[in-house]
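Input: a single structure, listed below in structure tokens.
The complex appears here minus one protein chain, its other protein chains still in place.
When the chains are written out, they are named A, B, C, D and E in that same order, and each has its own residue count from 1.
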Amino acid sequence: MGSVGAKEVPVLLTPDGRRIDGRTLDELRPIRIEAGALHQADGSAFVEWGANKVMAAVYGPREVHPRHLQQNNKAVIQCRYNMAAFSVDERKRPGLDRRSQEISKVIAEAFESVVFAEEYPRTSIDIYIEVLQANAGTRCAGLVAASVALADAGIPMVDLLPAVAVGKVGGAIALDLRKEEDNYGEADLPMALVPQSGRLVLLQMEGHMTEEELARSLDLGVQGCRTIYEKMKAALRERYAVGPPAGGAA
Amino acid sequence: MGSVGAKEVPVLLTPDGRRIDGRTLDELRPIRIEAGALHQADGSAFVEWGANKVMAAVYGPREVHPRHLQQNNKAVIQCRYNMAAFSVDERKRPGLDRRSQEISKVIAEAFESVVFAEEYPRTSIDIYIEVLQANAGTRCAGLVAASVALADAGIPMVDLLPAVAVGKVGGAIALDLRKEEDNYGEADLPMALVPQSGRLVLLQMEGHMTEEELARSLDLGVQGCRTIYEKMKAALRERYAVGPPAGGAA
Amino acid sequence: MGSVGAKEVPVLLTPDGRRIDGRTLDELRPIRIEAGALHQADGSAFVEWGANKVMAAVYGPREVHPRHLQQNNKAVIQCRYNMAAFSVDERKRPGLDRRSQEISKVIAEAFESVVFAEEYPRTSIDIYIEVLQANAGTRCAGLVAASVALADAGIPMVDLLPAVAVGKVGGAIALDLRKEEDNYGEADLPMALVPQSGRLVLLQMEGHMTEEELARSLDLGVQGCRTIYEKMKAALRERYAVGPPAGGAA
Amino acid sequence: MSGEVTAEILTTHILDLAAEGKRLDGRTPDEYRRITVEPGFVVSADGSALVRLGDTAVLAGIKLEPGKPFPDTPNAGVLSTNAELIPLSNPTFEPGPPQPGAIEVSRVVDRAIRAAETIDLTRLCVTPSEKCWTCFTDVHVLDHSGNLIDASLLAAVTALAHATVPAKRFGIAEADYPLEVQHFPIECTFVRLGDTIVVDPTFDEEQAAQGRLTVATDETGRIVAMQKGLVGAFSPDDVKEIVGRAFVHGERLRAFARGGSA
Amino acid sequence: MSGEVTAEILTTHILDLAAEGKRLDGRTPDEYRRITVEPGFVVSADGSALVRLGDTAVLAGIKLEPGKPFPDTPNAGVLSTNAELIPLSNPTFEPGPPQPGAIEVSRVVDRAIRAAETIDLTRLCVTPSEKCWTCFTDVHVLDHSGNLIDASLLAAVTALAHATVPAKRFGIAEADYPLEVQHFPIECTFVRLGDTIVVDPTFDEEQAAQGRLTVATDETGRIVAMQKGLVGAFSPDDVKEIVGRAFVHGERLRAFARGGSA
Partner (left out) sequence: MSGEVTAEILTTHILDLAAEGKRLDGRTPDEYRRITVEPGFVVSADGSALVRLGDTAVLAGIKLEPGKPFPDTPNAGVLSTNAELIPLSNPTFEPGPPQPGAIEVSRVVDRAIRAAETIDLTRLCVTPSEKCWTCFTDVHVLDHSGNLIDASLLAAVTALAHATVPAKRFGIAEADYPLEVQHFPIECTFVRLGDTIVVDPTFDEEQAAQGRLTVATDETGRIVAMQKGLVGAFSPDDVKEIVGRAFVHGERLRAFARGGSA
């Protein structure tokens, strides 16, 4: 979001509306989703999205740890979003920083909004998201991976949760920012959609936009989510077509 | 307590026995006590004492956390004395340092000596003291606030616990030290009194005094506690006269 | 193990096969074992071995803390190996570092291999090892002390666990390295033996040796363990001869 | 157990009222509780403000200390924002490391302050690459009766607006001088109660809520931060409506941050 | 409870099979699972490798940063090895501080890398006593189906062998250059199942094991590290036999670290 005293800003938008990597304003980066990428987890998915690589695993419903979090009338949904030390340019110290804890919270709340948690009282559904390689949009990639992992684990949900970030770059509203756009752009707006109801269960914003720009961003994001939704369903279809655990993040 | 290599010492005592703020040796700083200053707590009090501002809240009797501290024959009394980061000249890192933990322990033990804990087996009575602005004597101000908060919460006690520090300043024994006196004085002796029995349930000392000076200090402190006791009772009377939560630290 | 850029290496081996302290290659440092050195512990032992001073205490079988570690069919064996801040040349920060945690783990596993844990289901047997003065070989000294402490506590075991380190120093295989030998030598190989079965329950190695050197090291270590075994039994005989707690690390 | 039952009954009641456009404390859906703002409450701080939002009370304190600029921003000072949800303020808070709720408040407040460029960080630079001011904003929640985010940012911005740089005390300048604030971000929080969206929720309304949305705006007409929280969902149209309402309330609350008093 | 019973039946079955020299997945006692090695899996790292050992998957990433040499080794860079057994990889792992198992993996991997002098640390010195490279090796276990130590060291050494020193990015040299590895330590792990000693144990075999022994060898014929783990015992003759087998397997696995691909 344009930090003070930062070095010279690269050209983020060409006169003919092309972005730094040649995409149009409403174009997603390439995305590849693999359901069932792990063997130990009850459900898992690996997502490669632009230069992001994110693994998600789901365990549960199972016993709640720590015990005092147990709820009598529903499953507890716990999420741990974590970045590998080597996933970013400057090495990150292992462990959850405040940013990771905040993201874990909003992702857990997003899934609590769609999982039929009351079907599994006194249990825990644990979602683990590991960012292995980061290039802007990791929380959305994590949501997409976790959503497919939940489906892979057979957890009943209202719907899958496609997610994408919209941003403001060089004055224009653009879909699915990559790292340079996120670093030097004016705003970043990640969101997650329940396709069935058309409602948002995750929404954050940082930067600055006008009311009118926000309205356009929401519409662009919803449209992006619907595209990703199709890819998520395709990944799950492929998984069930293949049968037993495929195994292969690579 | 006069640290090594410290800068020049201010004049702490005038030839006519007046202190840096004009008080006599046995004079307290102004003190204002407001019972019921908070809405969420079961009992609360705000104390402004000289340039100290201290808030106390009491929760309980309630379930014990962590559970393994539960006692079968009485309530556990837990205390957390904490200083806000901005309460002192040099910013304090958030969280309990060793000093705060020691003070929490001696305050908890002081209240355990007067609360009828056996009336509430298997429960916890939790005392929280927050120092918002500090100017020497915060543990005594905290004790006074917590004591009024316990009464406000309806916890049965032998008696209220007035508290005050006595010190040695410029060679003289003086009541209720302020910051400069504490920093450059020779000794500090905080105490808390059970007025009914005339016994002390908190007593600490740091610095140096003779046996004779200590004896005089104890007498002066007991006298100061009795004055504060009256103010505590007045604050509680006012609280019950008014009725429902007053609300207003300011 | 010969760190990069270290200062000049002392002469570790004379032409006639004598070591820095005059010992032969297969000679142990002096060792003194005192069973029952503490009063509070259920079992204890103090070991002075060369310039090492190590205290061990055993508590249990007793309730398991934390509770969720409890096992229905056997006792849990927990070990905490700790070094005092002043036990080494450069002051060690209090608390368990990663090395101490690893050593705690392998020592616990060694004792789990010989204690009849199934006789005490749902309990914990807690082994505490405190290194008060360190001079290479502290994990072996700790094992010896803990083993005697377990016997002193009356915990039934297959056998005592003598332990010793073998190393490679100045090209030769040598028994029971002292600090200079460990710092400038080529390899260190601590082991713990079950004398009855002739099997090893602890074995670690760091440095470099050939396959043939390793074979000789194992034989030398087993021989050293058998010598120490006799001293351990003697210490326990003395303890029971004397009767009630002796008391005296010094 | 009985606590859970009570909570369920209360939730049902709140939702029933909301369906009629009513609230437990008599407010309309688009009405804030009474606000008071007291700058300078703590003299040991370089700036401070006590904010009350109905029964919610939050104290923010500022401390400035000399520090070192980050290598990638050699001409800028450093901001650090921290919110403590101390157990004094609510029966549900436990002592211990900061909980996700406290971290969320810290980060949402911090994000608004940064994105709005509340402070001109270049003015906090003393010697490029070598020395700058680090500005710590500590938010201490004293009484948690709901809507901590709005109260916390209002307290933080008011404290910043009334803060002094202790340049003399640290021997960096001849005299202390005002910190100065260049923008005034304000956060307005809404929760969904069935089909009704209410502003400035109480603690009980937050428990009953089906989604929470916070929108930060500044005095230039920009949206500078947003945060959806809690379980629940908002349609894009809900979001647009909320943003409009946030601009209106933001304007009114900003006067408190500037002027201070009620 | 029923989980415990299942585990006991499985253990008995594994031990019965082992008595006949058989294994649950059809391997012989001296056979590794299928190995694949993918260097460069993570481009944000200065070096990386994804290693699969049957169903076990481990990712190692290298990061180099300028730092300060230790006072007692002024001419050497600094190595730091860390293994994270993240809860994503196995149902038995809990979030929280590193458990003893993770610490053991970290330390056994670290010990082999150091004792083998895998990296010539003097080449990581920039200015003696003042500036050097700190080389962080982070091992991220993704799928824990047994034998983490062998997979972790193989991933770490492969990542080091394919790593680049980011000298240009940090303004220390005109161009980045390869890190270079001077020795290739390989760890081979064995467990005792009754009287049979099997290599490359699965997760279930580790649960059933009566002792585990890891032997690290390098390409010059040296043993560089050993670690006995788990409850159980080995005779000196067992150890000698295992060391011999470790040299044979080590030779084969080393090819993966050098070449990278399967």
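Basically, contacts are C-beta pairs under 8 Å (C-beta built on N, C-alpha and C of every residue); 3 or more make two chains touch, one makes a residue touch a chain.
If you're wondering where the values come from, they're calculated on a predicted model, not measured in any experiment.
All shown chains touched by the missing chain in the whole complex, by label: B, C.
Between the chain not shown and the residues B:Ala37, B:Ile127, B:Leu177 or B:Val222, the one that touches is B:Val222.
Only one of B:Glu63, B:Glu119, B:Glu206 or B:Glu230 touches the chain withheld from this view, namely B:Glu206. Residues touching the missing chain, restricted to subunit B, are 1, 3-6, 72, 98-99, 101-102, 104-106, 109, 112-113, 189, 194, 197-211, 214-215, 218-219, 222 (touch as defined at the top). Mapped onto subunit C, contacts with the missing chain fall at residues 38-41, 51, 53, 55-57, 59, 62, 65, 80, 82, 84-91, 94, 126, 128-130, 132-135, 247, 249-250.
The rule is short, and it goes like this: only the chains that are shown with their structure count from here on.
Look past subunit D and you find the other chains held together by touch in these sets: A, C, E | B.
Looking at subunit D and subunit E, the chains that touch each of them are A. Put simply, the C-alpha centre of subunit B and that of subunit C have 51 angstrom between them. Separating the centre of subunit C from that of subunit D, both taken as means of CA atoms, is a distance of 57 Å. Look at where the CA atoms of subunit C average out and do the same for subunit E: the two points lie 27 Å apart. Every pair of chains that touch is listed here: A-D, A-E, B-D, C-E.
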